Every structure is written in C-alpha cells, then in structure tokens.
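Before any comments, here is the structure.
Of the protein chains in this complex, all but one are displayed in their positions.
Now for subunit A:
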Amino acid sequence: MIFSNEHKTQHAQLKFNAQRTRLFCRGDWTLNGSKHLDRCLTKTIRHCPENCILDASQIQRMDTAGAWLLFQLQKQLQKKQPQCTLTGLKPAHSALLKLVHSKTPGQTSNNVPHQAPGLLENIGRQVWRKSLATIDFISFIGETTNSIFHSMLQPARIRWQAIWVTLAQAGVNALPIVGLMSFLIGIVLAYQGGTQLAQYGANIFIVDLVGITLLRELAPMLTAIMIAGRTGSAFTAQIGTMKINDEVDALRTMGIAPMELLVLPKLLALMIAMPLLCVFADITGVLGGMLIASLTLDVSFFEFLDRFQHAIALRHFIIGIGKAPIFAAIIVLIACYQGFRVQGGADSVGKQVTVSVVQSIFLVIVIDALFSILFNWAGI
C-alpha cells in the first residue's frame, strides 16, 4: 500500500491490446478508484476472447477492495477458460491477492438468511406475539399490585425519596405547561361555543359550556395526554436505559426488587400529582374561558363566577378529579412495563418509548369513553 499526499486517483481500467490477446489492468485498484471497474467487470468478462492473458503489471496501487475485484475477475475468467493466467503482479499486490483468496470461502452460498414469511404466517405471528404481550402486561399489573400490598405491610420500605423526586419532576415541573395548555383550551372553547350561543342571545350559558366540558372531560384527559407524553416517555426511557446497562439486574443482585424502587414510587407520586395537576388545569382553563367571555360575550367576571356557583354541580368536578388517578395509574403502568421490555440496544429504547406513549394515550381515551358510557347509564 503506497500512500502519498497529492496522489491523483487514476481510475482502475481494463484494456485489451490490439490483438486482444492480453487484458491489461491499469490504474489504481483501490476503493476510490474502482467505481467504473466495478460496473464494467461482467461485460469485460463476457467479451473476453479465448486464451487471453491477464496482465497486472500496470496496476499502480492496490488495496483489499481492488484485490477482491481482481480476484473475482481472475476467478470468473478461469471459469470460462481454464488456461487463462495472471502475470506481472507486483509482490506486494500478490500478497494482498493471496490474502483475499484465503479469506474468501469456497462457495458463496448466497445470503438470504431466511425466507420472508407469508401473509397468513404474519397474521399468526402477530396474534401470537400480541397475546403473549397482553398476558405479560396483565401479570405485570399483578406483580405491581402484589408489591403494593407488600409495601403496605412494611411502610418503612416505601421509597419516600424517590416519591418526592417524581412528585417534583412529574408534578411541580409540569405545572407551567399543563396550565398554559388548559388556559388555551379554555380560550378556544369559549370562542367556538360563544359564537354559537350569541346567535340565540344565550351568552351566559358560556359558563355551563366551559365549566362542564373542562371540569368533567377536557382537563383530566388533556392533562393525562400531556403527562403521558412528558413523563411516561421519560419513565420508559429511564427504565429502558437502566435495563440495557444491566442496572436492573444489579438492583436484583443487591436484593432490591426493581418493582419496589422503580415502579411503586412513580405510581404513588403520579397518582398524587395528577389530580392536583388536574385541579390546576381546571382553574387555568376556566380563567381562559372567563377572559374570552368578558372580552367578546359581555359576560363580566362577576356574572361568570356567580353563575358558575349555581350551574356547575360539584359532581362534575369530582368526576373529573376522580378520573385523574386512574389515568395516572394507566400511564405509569404502561410506561414502566414498556421500559422493562427494552432489550438489546439504543434503538430498542426509542421503539419502546414510542409504544409506551401511543398505548397510554390510546388507553386513556378508551377508559375515558368507558367512563362516559358508564356515568350516562348510571345517570350521573
């Protein structure tokens, strides 16, 4: 291998002499010089006449890529005409060629590791995998419940430290974004509802509209979605990374149940934080609605709050707040479960985080719909 600073790459070439008895290899048979050669190799072999001698004396530089190409050329020429010979190779290049020869297995059994499965097989595999995952998740919930009972029997083993940290990160730090989001939703609701109500001169009913929708449905659900994206993803990534680094196994060897340290504190903390966040979202959302009502619908703050007391039953608030811890449990359980499912490398973390967020948001919405049906049926 000859290095030089300003060596201009001369493309590797194959040229016949005038009588077409010799095939000259020229130029740089290197990774960079071989791009044309690679393309015209098969054509040259096809057009090669009988009894042609392969002359490598004009090859200037060669690396293993070039040696591999020369080896292929020689092999295929010899397959066509066994008496074809290679001459003029420099000693250094010949050593490379020998190296390539020794590292190339005899028959190149072509490399499709296994066949792509058919449609039916795919469906079967998916169903099987999903069923296993579901069973897995159910047993994860069981394990968590089990460890909750254990902790209740031994309150000293509850990790208060971890709970505080999660409360701060998932609760307090989320206040601004949750508040802002809810405030904006309140504004949107009041605008859209207000235009309709104003047509009937029923401006004051904006209070009912904003109040009930926000308190009962939107505030808990949107908070849950925000927390799933913000905190659930972080939980999955944290546990997943710990799993890859064998930290989870390290905990086990030290006699610490990963469930106790990694899942329970998150679960408790978020089940406390979510209802509080939800109350905060209620307040900022109603503020947003109130602001728009006074600006565009001539409903003053005083009138708004006065009607709010009478029109909005306490149960709407209670139902909204009551859903929050359930959503929190869904988010934490899915996030932690997906975190523990991480295996292999970094890309697995990304995949499981996506699954975690999508699943928890989806499940939150499904459960919310179930609640609506249930409450409607019970007439609350």
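General observations
Throughout what follows, a residue touches a chain if its C-beta (ideal position, glycine included) is under 8 Å from a C-beta of that chain, and two chains touch if they have at least 3 such contacts; residues count from 1.
The rule we apply is simple: contacts and distances are computed from a predicted model.
Hidden from the displayed complex is a chain whose UniProt protein name, among "Polysulfide reductase NrfD", "Putative phospholipid import ATP-binding protein MlaF", "Cytochrome c biogenesis protein" or "Tryptophan synthase alpha chain", is "Putative phospholipid import ATP-binding protein MlaF". The chain not shown here is touched by just one of A:Ala56, A:Leu69 or A:Ala237, and that residue is A:Leu69.
Of the options A:Thr21, A:Gln81 or A:Thr104, the residue whose C-beta touches the omitted chain is A:Thr104.
Interface residues of subunit A with the unshown chain, by the touch rule above, are 1, 3, 5, 30-32, 34-35, 38-39, 63-65, 68-69, 72, 92, 95-96, 99-100, 103-105, 108, 111, 113, 343-348.
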